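The complex is shown incomplete by one protein chain, all other protein chains being positioned as in the whole.
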Amino acid sequence: MPPLELLLQQALNGVMLGVMYALVAVGFTLFFGVLDVIHFAHGDIFMLGAFAGLTALVGLKAAGLGGSLLALPLTFAAAILVTGVVGVAAERVCVKPLAGTSPLMTLLATLSLGLVIRESVLIFYPRGADPKPFPQLLPQGGFEAGGVAIRYENLAILGIGLAAMVAVDRVIKGTKMGAAIRAVAQDPEAAQMMGVNLDRTVDATFFLGSGLAAVAGILSGLYYSEIHFIMGITGGVIGFSAAAIGGLGNVYGAIVGGLLFGVLQTTAAALIPRGSEFRDVVAFAVVMLFLVFKPSGIFGEKSVERV
Amino acid sequence: MSRDLALVWVAEAAVFALVIAGILAERPWALGAAGGALAAAGALVRWAPGLRTALARAFARRRGAALGCGVVLALALPLALRSSPYWTFVATLALLYVTIGQGLNLQIGTAGVINLAGAAFAGLGGYSVGLLTVAAGWPSWLAVLVGPWVAVTVGAILFVPILKTRGHYLALVTIAFVFIFNILMNNLEFTGGPQGIKNIPTLHLFGYAFTTRPVLAGVELPAHANFYYAALVVAGLTTWVLRRLHDSWLGLALNTLRDDEIAARCSGVAVARGKLLAFSIGNFFIGLGGAVYAVIVGFVSPPDFDFGYSLVMLSVIIIGGVDSIPGVILGACLLVPLPERFRFLHEYRLLLYGVVIVVMLLYRPRGLWPAQVRRYR
Partner (left out) sequence: MSAAGALLDVRGLTVRFGGLVALDGVDVAVAEGETVGVIGPNGSGKTTLFNALTGLYAPAGGEIVFRGRRLAGLEAHAIARLGIARTFQASRLCLDLSVFDNILIGMHAGRRTGLVDFVVRRRRFLGEIRAALERASHLLALFNRDLPSRGFERVGQLPQIDRRRVEICRALAAAPTLLLLDEPSAGMNPEETAELMRDLRIVREEMPGLSVVIIEHDMFVIEGVSQRVVAFNYGRKIAEGSFAAVAAHGEVRAAYLGTEAVGA
């Protein structure tokens, strides 16, 4: 049995990872909320966000702004813009035109779109097949508290992630667009009768969800100091799992699900032999068990089935 | 009537000759000529209504002869490809994709049961053959017969708990399963880790080793010809069985529960049982494809069965035609050889598959060879 400090340390790391997963999961859950679809390209949007961030950083460095305080916010803004636009385009090309057909069609289309995004980065990004080092922008170093090492960088990542979540909460609860998103998620027809512009609301939802994935992508780059075109597949499956654990369609469920998945992964890595290799196996196995015993998630899936 | 017969044979022979010419053409102009001729023939049939109806009628009246001629041409393929033995191997691979595609099509196309773990179930078949032969010393043919059952069993264990949840959870579970399968194969000792399992013994039937170069009437066939014929038999049997299952009470029940689960239940269809049956039968043939693959190439390793291959299998059925049995054959015969023929496309292969699928889903969702209504023949 590993000492308590190690478990605490792993739990902390789990929360770090969980924040990133949660940001991806919120996208899945938002899309499911408004259009009742699973957007299988979302994981690759997350990867695209990381690459857009890296590209922005390289550009800023070339412009002599690499070390400035502005670099970080500009990077996030650029990446959010890129994924937001790609996300809305994905919705307009692959999701909405197929909305009336069987769910299988949307699934296949978004899955294939994800493949297109992934392969495009692989082929067209310079040396896209290699893992890319991600610049360290956050303060290095750290301190120790109660036998647990805490790095400034991790605190910053945690802070940015939490700030993004608070921002989502503000948007959904406090703005007109947020009210529209909630109305559409409840009942698209009723929302339209109340004067909600469905198309614009769906666009806004996809912009918001995809932007969050970009934040997650950059945070992932900062955390691992490396990004890779393949990261979207695992990122997507984990994000979807987290959203499912929380209950699809429920934003807070997605956040809780993300955190749970992160903690689950890191504790599995600490507790079982050769855990770092098998941590995903354990985490996915738990997700499957979860689906067996609580298929609608912790907070319940938005139900649309009618007889 | 004999005019119909002639039309069927000429049409099939012409397509066969042009495809062979296209495959073997070494110079760009020759390839262009073969491709152009195929395109021209296609355009002629498409836009000459007289020829089109004549051909359709001929094939409808002479189904047996059309099938017989197709079989003869399929048997003659290695002979025609003698000058370029590699292509016999490519054709073998295409046939394995036919086998796998038919299994996957029963699940996704006929029953609407989403399976994104095709690669993993093929891998279960392949790894079972590897372990049973290399570690347990079984003869290859026995391992090939047992391997698919491993895929069926694991699939059922995975599937039963989530039978009643909504479709997208099955998508999630199957994607997660591909990852779990890959992580396990990469890290477990007994599966050989990243190196996989090497030196899988080849097929021996009645003392005849399939690696022998077959000689037919004094003509030596390409090295892979035996495997090609084995794969042809497997793909043919698979297609035969699945076509009969599709045109039966089972296919009807699966189509109904795919299109409207509530209507199916109220008509007395046991939905959960039907889905499990479709998933298991499908996994059997997917596993069979993987098992035969293992004895043909002689080794299995994790990258042979990663998520990308699940997507290739999916592309086969979407491009061919969801729920269409001839469509699967067409899809496999296009998707496997084309990137081999156009090597410069190889790098862009998956990108193109993705683009083509999205375009197909938007503009031609029924595929190149759409499913016809059941006629119960």
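By letter and in written order, the chains are A and B; residue numbering begins at 1 in each of them.
Rule of thumb we're sticking to: a residue touches a chain if its C-beta (ideal position, glycine included) is under 8 Å from a C-beta of that chain, and two chains touch if they have at least 3 such contacts.
Predicted model only: the values in this text are computed from it and were never measured.
Checked against the full complex, the candidates B:226, B:255 or B:301 give a single residue touching the omitted chain, namely B:255.
Touching the chain that is not shown, out of B:264, B:291, B:318 or B:352: B:264 (per the contact rule at the top).
Checked against the hidden chain, the listed residues B:245, B:300 or B:316 yield one contact partner: B:245.
Chain B residues in contact with the hidden partner, per the touch definition given at the top, are 241, 244-245, 248-250, 252-253, 255-256, 259-260, 262-271, 373-377.
Following the convention adopted for this analysis, only the chains that are shown with their structure count from here on.
With centres taken as mean Cα positions, chain B sits 35 Å from chain A.
Here chain B touches chain A in the complex through residues 108, 112, 114, 116, 158, 161-162, 164-169, 171-173, 175-177, 179-180, 183-184, 186-187, 262, 307, 311, 314-315, 318, 347-348, 350-351, 353-355, 357-358, 361-362, 365, going by the rule given at the top.
Within the complex, the chain A residues that touch chain B are 38, 40, 93-94, 97-98, 101-105, 107-109, 111-116, 118-120, 123, 233-234, 237, 240-241, 244, 248, 274, 277-278, 280-281, 284-285, 287-288, 291-292, 295, 301, 305, 307.
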